[in-house]
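Everything below concerns the one structure shown next.
Yeah, one chain of the complex is gone here, protein chain that is, but the others are all in their spots.
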């Protein structure tokens, strides 16, 4: 029997049935008009979500393949700095180490503000390429894209920003924020299946593209093929995922980008209202420019409980929330609220979590469910 | 209105509806049992198709990503030789040039036998890694896996064989033939959607794996994650394609590997019988160890026609066959007969092609349709 | 954009994706083995759910077609009595009027106990056929199948019981309870799509079957065709709905009938616990043999509200509950909990309803959400 657990994770997320049904399509020629039109639809919608005039290129691979495409095409043989306050910031650094002439980690505690002073020093010391994760799901923190973009541009460095879990769910302005390379994954805020990454590249970055990145991640080859009519990819694409992502993009277009982002903000507000009503601590430390994530909420597990018991209790209701990764295990729980998620899923998740919190013995101040309903109703 | 053209290409190929329906599944956790079991089913069936005791590793990427994984993990920094008698042989060489300390092309005319004497010389000169495309679809020729495997082993070189369009449709014995690294793509003989590559690796090759291949193609990371229980992939996989490939593998298991290969041989025989009945020339030059492909038939376009007219006439019947690539354009046409294709599709394709050949003014000797029916009936 | 409202109605109910995917099947011959096997699977599972040794016959039509098949094949030209305490009891009477020599309504207020004394008198006065609705969803009441069955048998009358919304969700024992003709619909507790009705018939009823019922509802023709190998229907069946119902039945088999009924009882208990916590009145008047329905809960709308406002407020959360029908409009609301519904849907519905009740100004005694969670967790 299938596992029909409701996934309230920071990805993968539940997909609308239109998106899923799109994949049942019989095989089509990926060098023909039907495929090319699907690619074009994706690009049209993603441009709006990325906030860029450049056409995002779509790679048949995970978000990580998009991260590596960015680093290998623009950071290879160069001095790179990696801003880190969570797991995905660390992954960028790991990839940077394979390609950079020198890879400099600029680390903060997970979930705490990035160290922009160190970044400035590094840039003054000749760093040419900077990476940052916009929305760090491992810690539930939203990092300052605009501010870091300005600093990088001031020093003429290329700025690679991972928007894997923010693009499509939160404000993202690649061009205005001086983001040279931005990356999104299909299975997060876009509510499509896993399997595709999209990468947008500024003209400035194209001017500095390196030679001989991995053959499969050779962005100039993607650019050349995307310029054909009909649009193509250099290698055989994961056609069903393209068709699904296209459908997901059409749904986003129907909803409207502004509405979609407002909806994510509202969902985040509902969950945070519940956390406040419970008297439970949020995990991230925010400041003037670092905020709580609007696509995943990370809060602290009450003192008397642990990851297994806490999430196990929620799981009894058929709902899977995320725990903390690595050293945050047993310390935090995380509720994803991205993509096609709506009020019923949130109310159920908050109800199951509230029940669990009460069982730990934590003295709940007020009804989190009603607090969330007040926001959502 | 959707393009419902029947694709009789050397991939992508029509997929059974069970395979397509498998993708409509709601998002699942790719670190859970349902995904792990799907991966395990795939591996169990692929082992039989690859003819190996080793567990193939599955990459979320095209066949090309599998080719690059092979070359980058085992050829990087080494002296490589690339056997070439068609387009995909050339692609292996192109990838080799990005990683090898020295990449040596051993070229034959497309569709003619490989030069095994030159290969032997190259091995004697210190070549450490050899690549070959087993079934070269660009020319419709089946290259000698067993013979080349023996030569490589004799010189202690690693042998990388691209089985992208033979595995699942023709005999392939990785272990018996001394193939160290074999690669298959999901959208060819397996009749699954495009989007996955599987790579099997011999113990001998694992002993010689290099450091720091592309992060996304790091085969040791795939091996490590595949060893977990439930099985995992290092990065988020293209889940729907895994589920589709699993279903395709279950269908293969139900059909039986022997039966499947016999069916492909029968389909190839039917098409070749039609070609003979028409008095049209086959394109490849075979010899004692080089044979006609059993998954795609390449034959010569009659003198008075060209690619556009020829395939355009067949297309009027709603059937798409392939033409020649690069310099073979206007010279050959190719009919794919791989995967889930069966008698009705073949009869229709042969009928439309025969009608087209007659229209070119070519004097058809005998009914190709009845000749094919005699084989298939 | 599709309406993705969560339906918490007494049918139609959300369907598992396996059930929905089963319908994407290409057309099959409905006189072949694949169809016959599907029909046989349905019959095997339904026998358990009906509690009968007889093979239910499947009609391509709504539950109403099943009700009419029962009345027209066994009540035509006979004296019938119709027990009524809700809308569907009335419908049986309406159908009875088209076929009976005399149709006698035995009415109670909707949602109140049936008048079994009047039934006994009627039987003594020569009534030959009795109809009753087991689970009257219009009022949320479960009528006494066993008791009425005994009374009918004592007077040698045929007993037709509508199990449209109880079979598959609650205890139903056609043979033990002397039910001669029982009916179920596909889109209720079975969690399949609307479009099929199944009818089981006792040997005793077959002995009394009439001549010339409607041609399309001629049960002896269904019986004759179902006895073939492979099983058939007399007229072209709604094949995709059969395939979906088969899948729904296989899911029921996997869950186990006992487990399924327990799950329905638990869901009903959870909703009733919430209603009690809110201090809201249940609508039905129960007694020793009349109980609250286990598949739909009917409760009273608080004094200051009305149907439109009440259900409109719940609808804002993307959840549709049912209102009262006919004269019960504005008086009651009804929450369906049948089929594949599980904890998340219930928690969300109860949360949205609780929020709505609080907004009416009704003084909620306790948290209905936590009361329900206590039952479900």
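As written, the chains take the letters A, B and C, and residue 1 is the first residue of each chain.
Quick note on the criterion: contacts are C-beta pairs under 8 Å (C-beta built on N, C-alpha and C of every residue); 3 or more make two chains touch, one makes a residue touch a chain.
Note that this is a predicted model, so its numbers are computed, not measured.
*Asks:* If I consider the whole complex, including the chain that's not displayed, which of B:18, B:118, B:223 or B:285 touches that chain?
*Replies:* B:18
*Asks:* Check the options A:17, A:34, A:107 or A:374 and report the residue that touches the missing chain.
*Replies:* A:17
*Asks:* So one chain is hidden, and I want to know which residue out of C:20, C:269, C:290 or C:311 touches that hidden chain in the complete assembly.
*Replies:* From the options C:20, C:269, C:290 or C:311, the contact with the absent chain belongs to C:20.
*Asks:* Among C:51, C:149 or C:195, which one touches the chain that has been omitted from the display?
*Replies:* C:195
*Asks:* What residue numbers in subunit A mark contact with the hidden partner chain?
*Replies:* Answer for subunit A: residues 17, 20-21, 24-26 touch the chain left out.
*Asks:* Which subunit C residues touch the hidden chain?
*Replies:* Residues in contact with the chain left out: 2-5, 7, 9, 11-15, 17, 20-21, 23-30, 32-34, 60-65, 68, 72, 94-95, 98, 185, 187, 193-196, 212, 214-217, 235-241, 244, 320.
*Asks:* If the hidden chain were put back, which residues of subunit B would touch it?
*Replies:* Counting over the whole complex, subunit B touches the hidden chain at residues 1-2, 4, 6, 16-18, 24, 251, 254-255, 313, 316-319, 342-345, 347-352, 354-355, 358, 367, 369-370, 373-374, 376-377.
Please note the rule applied: only the chains that are shown with their structure count from here on.
*Asks:* If you average all the Cα positions, which chain's own average lands nearest?
*Replies:* A
*Asks:* Could you grab the centroid distance between subunit A and subunit C? Build each centroid from C-alpha atoms only and quote it in angstrom.
*Replies:* About 45 Å separates the centre of subunit A from that of subunit C.
*Asks:* Using mean CA coordinates as chain centres, what's the subunit A-subunit B distance in Å?
*Replies:* Comparing mean C-alpha positions, subunit B is 35 Å from subunit A.
*Asks:* Residues of subunit A that contact two or more other chains, please.
*Replies:* 2, 4, 17, 24
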